[in-house]
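Only one protein chain is missing; all other protein chains are in place.
Per-chain numbering from 1; labels A, B, C and D assigned in written order.
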Amino acid sequence: MLKRILAGALALVIPFAVHAQGQEKVLRAVMHADVRVIDPIWTTQTIASIHGMLIYDTLFGNDANLKPQPQMVGKYEISPDRLTYTFTLRDGLKFHDGSPVTTKDVIASLKRWGSKDGVGIRLFSYVVKQEAVDDKTFKMILKEPYGMVLESLGKSGSSVAIIMREQEALTDPQQQVKEAIGSGPYKFAKDQWVPGSKAVYLKNKDYVPRPGNEPPSSFAGSKIPGVDRIELVWISDPQTAMSALVNGEIDFYEAPNNDFLPILAKAKGVKLMMTGKIDSTQGMIRLNHLHPPFNNIKARQAMYHLINQEDFLRAIVGNPEYYRVCHGLLTCGGPYENDGGSAFLKDYNPKKAMQLLKEAGYKGEPITVLFTTDHNTITPATQVLVQAMREAGINVDAQSMDWGSVVSRRAKKDPPANGGWNIFITTTGGVGASNPVLHTWIGAACDKGLFGWPCDPEIEKLRNAFAFAQTDEERKKIAKDLQTRAMEQVVYIPFGQWNTPLAFRADKIDGVVPNTGLAVLWGITKK
Amino acid sequence: MTAYIVRRLFATLPVMAVVALFVFFLLRFAPGDPAAIIAGDDATAESIAAVRAKLGLDRPMVEQFFVWVWSLMQGDLGVSIFSNLAVTRLISQRLEPTVALTLSTLFVAVALAVPIGVVAAWKARKLVDRLVMGFAVLGFAMPGFVLAYILIYFFAVQWQLLPVQGYKPIAEGFLPFAESLILPSVALGVTYMALIARITRASMLEVLAQDYIRTANAKGLATDRVLLLHALKNAAVPIVTVIGIGIALLISGVVIAETVFNIPGLGRLTVDAVLKRDYPVVQGLILVFAGAKVLVNLIIDISYAFLDPRIRY
Amino acid sequence: MSEPSAAERPVLEVEGLVKHFPIHGGLLQRRTGEVRAVDGVSFSIARGETLGLVGESGCGKSTIGKTVLKLIEPTSGRIVLAGENISALKPGAMWAHRRRIQTIFQDPYSSMNPRLPAGTIVGEPLENFGLSRGRDTDERVAKLFERVGLRPDAMRKYAHEFSGGQRQRLGIAKALSVNPDVIVADEPVSALDVSVQAQVLNLLIDLQEEFRLAYLFISHDLAVMRHISHRIAVMYLGRIVEITTKRRLFSQPLHPYTEALLSAATAPDPKRRRQRKRIVEGDVPSPANPPPGCHFHTRCPYATAECKVTAPPLIEVAEGHHVACLRRPVGGDPGPLSIPG
Amino acid sequence: MSAAGSNILEVRNLETQFNTLDGVVRAVDGVSFDLARGETLGIVGESGCGKSVTALSILRLIPPETGRIAAGSIKFEGEELTSLGEAAMKRLRGHRISMIFQEPMTSLNPVLTVGTQIAENVVRHMGVPWRAARERACEMLDLVRIADARRRLDEYPHQLSGGMRQRVMIAMALSCDPQVLIADEPTTALDVTIQAQILQLMLELKEKTGTAIVLITHDLGVVAETTERVVVMYAGRKVEEAPVEALFAEPLHPYTRGLMRAIPRLDVEADAAGTRPRLQEIPGLVPRLTQPIPGCAFAPRCGFATERCRVEPPPLVDVGAGHTVACWEVDRVRASAL
Partner (left out) sequence: MTAPMAILADDFVLPPRRFSLATAIRRNPTITFGAVLLAALIIVGIFAPYIAYSDPFKIAPVNRLRPPSERWWFGTDQFGRDVFSRTVYGARVSLIVGLSVALFSSAVGLGLGLLCGYFRKVDSIVMRIMDGLMAIPSILLAIALITLTRPGLGIVIVAIVIPEVPRIVRVVRAVVLSIRNQPYIESAIAGGTKNTKLLLRHVLPNTLAPLIVQSTYVCASGMLIEASLSFLGAGVPPEVPSWGNIIAQGRTFFQIAPWTILIPGVFLAITVLAVNLLGDGLRDRLDPRLARRL
């Protein structure tokens, strides 16, 4: 009896099912995180910027070699004294609601970006004012020449300089924007958005790509939307995501777990693609400079002797092919890689570390480590650190909490005893860390800087000098001095860098571009 | 009968009140402070305070409760702190997968477990009975998530017969919908099936020892009539009771199945919300789950009247 | 066995005892009626006397037993135990009087706590009323065991190791332990086989004579009643329809229901088959809504129009013989009644 | 033993055993008796004497996992029931031999209507359509004098009184005109007045339908007033068999005598002084059936017992007029005062 019912139901439905799949070309992709917040300015999370680059557009876009290329800008002039930048928007720029993009929107957007994002803040500290000449052209007047204006406007990584409508751009940066309306190649289908499961983007039919069909290279080039519909599916379990790719349930998988790369390499129709050579991830141990014991530089330097990068990297990545030891703060393999201050990390000797700590006045009081429990790279790294410290005899108070709690706890400046912290571990993108100005964590702007609050005017001076340097040798020399100084101050202790390739069904999609700092999805087409 | 239903509905009010009170104060007394988390990465003290004010967390506890209850009356379960979406919308988005999973598991489990239980009772102490009881005890002990991974490993990955994860809404066609539910239903259903099979066997055995079964045999009735009409109809009440209780077991199991099979259901939503301390979502969900359970109990009680003429309301 | 002396004041007096169990229904569980289990009953028992309460199921005889024991609260009426009015006493106050009235239950299997040794159960009342402690209790219990025909070494055994007859003996021993004035025995032998029944009945009779105990003996079996009672009250639907001495009840039954009971009862004598009088028809009406007037009128062959309307009072129609029947006037002819119209 | 030809049921040396935690229980230990067509045979004995097991053995209703018919033969109209196939037995039960039980409260299925429970028996055995079976059920309810039969068909057992339920059981049992009706303690759970009605009804129906009745009870009064011939059982064995008048006039087995004296007599006048004559107890206890009992089972409790009684099982002695007794000391017993 049961069989009869089932057979009847199937016969009825099959034709219907096939039809639905036919015409529409859909790209199903699993990114490294789930789209939870839709305001790329409000949060520094990379996934929000990936979402941003789909639905918004930027004035400039850095290409694969980090050179800024015009995107929304048609033509631009820089005054001889390098103090006045005049930008003119190219034609055909329209928001998803049909309204044209005007300089009012651009100025408001840049202002909001400039008050929240680190690179933006640094740029606008030199900007006197922005002046709209007319709807298409506006001027940006600086008080001193600044070398990184175009690179900043075209930066990739977190909190990209996106252009949104004026009414959204006016929202206070502490609040999230309510609507996700941009002028980019895709529209955000807010009604189909299921946080924690799926974010849907539909092809923006009346998007006008840059004329001349320039070849895509990272954020540069003409953006031609490849598919009718992009679904960013969220699968929390990396193994399930890998199996889904092998099974053909998804087409693109941004950050497969390193252990599964051998399986993916063998799987039918699956292709692995290494990202850009500097697009790796760098591990960082951040010490709290405000409170003992790490307010004392000796104690901070003692910690170097506890760190054997090999242990960390094998725990996180496992397969040596995908990680490399890098004793510097600036990304190894990047233009400004150097060996300044790398001697600190050459001498792995836990006993010496303990002895130095004692000399620095450490008497065995508990050191609070924020122990992340649910992050597939930070959790193993913290376990390696905690064990190394305990083996050396340090009294470690490892407080386990989920990543969300770590993010909120690290913002607290109170002493570790009541709600503060001594050490936490995080990672940062290789692209950002390759450039002294873009690398926010290398800064030491005291309490105005990032959590941990290292304080050394010298480092800030060197970072500014780098911005003004005109020639490459000059920049390389400044970079070496900066890294040497930063290593001495122990702004943070690097524990190596690793990169994970992209994995995608080459038999189903193509047009995948090696990304630098941020996954580029708009160019992907479906066979 | 309607008098009974109305009385039972009134009886649910105190229960729901207890649930509401428990959930509301439980979350408020937790040491973690949601405002700090919401304020985001480089939050300063004032921005955290701003968030607290916006959410009304700084107003006296009692006032918060009445505001919440009053909005509850109008069916407004508040807005998620993180995604600014109304809780009711979040819930309605994810209702279909959870309901589909629960019902398919329920249907599969009951359709298999009851006949197995009847046969085990009929052939008591023989091989088939031992096998069934062995399966029941094992099924009860097997942790759901371990079984789930084993199923995925063989059926989805090795033999690629069924999808590894995800849920295909019925709108996308019955076949993909059914396929995406098979593995989760089995992984979730095994424990539930073990429970029903055991109770069916126990209540059938008790009924088969009754005098009226001896009378039925003394009338020389065919075995299947004695078993299915005379015995099973009497055993129906305890069986239906355990199916009702089992549904609570199912709701807990759904949370795990949704995690392993990455199904965007209410269970997964609750876990994420609790891990992120998203107050309104957690409160709304627990109320929804509690309401569903109370409703199920009512339906089960009413069904008794149809199963046993002696029960009159 | 000596007849009880009438001079002494009765050890248990019951006047106008009523017990109604409310029925709830409808939306708000309001009282929609009541089961009139005991509907105005009066009797008294002298020291050393056995009053038999006989009647069919649902006539309220067990409820009277439980009410007199104050295991359930009476709705109204007076209960006087050895001169003390206990009808209104709260459980706390009743405790002191419990020593005077004990009880034996019908089902031997469920009237003993399965997890306590027999000696402890029998000795419990002694310790409850502080009549003895520890070793002293054990000695008295051993004597009680012997008195009811059980070996003292069985004190350590548990309920499941005894047969039905032996458990009834334990129940008797327990009731006897605080030498009460009255024992309420609710169908003490109906669950036992004939041969064992005889043993228990003889034991009860011997104990009554030795300790001058008053028995309120409840049963549905007329033969057992005839054997053990001095006076017998016949009950129907919560009321006493006839109460008199055993000899007069069996020789001159006045109430039609008593007559029906006697004729329906079986006796081990094949000749009786032909002497069969009329068998009364129909079922016992439900106590929730008893028939108006005389409750028995629906099944009584001699019922007249008036019987349907007026409830017959229980009056003494002859010396020591009360009956509640309109057709039995005081001093009337005790012969068989005529069938009306 | 009445003439062979007219016997509808012949039981020879029936042994039924149960395996329990305490060993094998010989509930029926070699019982033989006959049942003539249309006769009313009484089987009397205290609980545990094996009377119910004998009845269940005839219909082969002993639960296979705990008990079995160890030996002996049961012939029904010449057909050997102990070796009959289960399918054949099923066709026979409720059709040619039917049975009613003690507890009216629990012997009817609480969730099925009275009409269904009767009609299903008719459909099963008479092969008539359901509608006709319901008509037959209605007739049967009238036959057992249940008022307003049509309405009662659709009522459930819990809506009827104890007496009415026993009437339904009888209607159900007789619905296919069986040759033999086995009644296991049919009136024990009923009130006296109702018991009288049911016994009278059974006798009337016997006259009308000619069905032979096997009445099983522990109540000697019921036996005296309803049966024609009586089998007395003790500890799984038949100790005495006789026409009912002869048995009550002159019981020959010491156990039967003991029973007669132990019963409180309703019809015997109390003695002059109104004092209560002591009941004659039967000392001791019924023996445990887990071990085989040598000699006469009643020996340990028998006043007339001799050494031989304890060792050799007594043979069945025929004292004439169908009165047999299993006792070595028949003559001494006969001589002693009743």
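As a working rule, a residue touches a chain if its C-beta (ideal position, glycine included) is under 8 Å from a C-beta of that chain, and two chains touch if they have at least 3 such contacts.
For clarity, every value in this text was computed on a predicted model and none was experimentally measured.
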{"item": "Contact with the hidden chain (one of C:193, C:242 or C:283)", "value": "C:193"}
{"item": "Omitted-chain contact residue, chosen from D:132, D:285 or D:311", "value": "D:285"}
{"item": "Residue among B:77, B:132, B:187 or B:256 that touches the chain left out of view", "value": "B:256"}
{"item": "Options B:19, B:81 or B:101, residue touching the unrepresented chain", "value": "B:19"}
{"item": "Interface with the undisplayed chain - residues on subunit C", "value": "66, 69, 71, 95, 98-99, 101-103, 105-107, 110-116, 124-125, 128-129, 157, 160-166, 171, 174, 178, 192-193, 195-196"}
{"item": "Chain not shown, touching residues in subunit A", "value": "237-239, 242-243, 257, 259-260, 262-263, 311, 314-315, 318, 371, 373-374, 376, 379-380, 383-384, 387, 398-400, 402"}
{"item": "Where the missing chain touches subunit B, by residue", "value": "14-19, 22-23, 26-27, 29-32, 137-138, 140-146, 149-150, 153, 157, 202-203, 205-206, 209, 211, 213-214, 248, 251-252, 255-256, 259-260, 270-271, 274-275, 277, 282, 285-286, 289-290, 293-294"}
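One rule holds for everything that comes next: only the chains that are shown with their structure count from here on.
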{"item": "Per-chain Cα centre nearest the global Cα centre, belonging to chain", "value": "B"}
{"item": "Chain centre separation in whole Å, for subunit C relative to subunit B (CA means)", "value": "55"}
{"item": "Touching two or more other chains - residues of subunit D", "value": "none"}
{"item": "Where subunit B touches two or more other chains, by residue", "value": "none"}
{"item": "Touch list for subunit B against partner subunit D, complex", "value": "124-125, 210-212, 214-222, 225, 229-230, 233-234, 307-310"}
{"item": "Partner subunit A, residues of subunit B touching it in the complex", "value": "32, 36-37, 39-44, 47, 50, 80, 82-85, 90, 93-94, 111, 152, 156-157, 160, 163-166, 172-176, 259-262, 264, 268-269, 272, 275-277"}
{"item": "Parts of subunit D lying in touch with subunit B, wherever the complex brings them together", "value": "59, 61, 65, 89-95, 98-99, 101, 103, 106-112, 120-121, 124-125, 156, 158, 169, 172"}
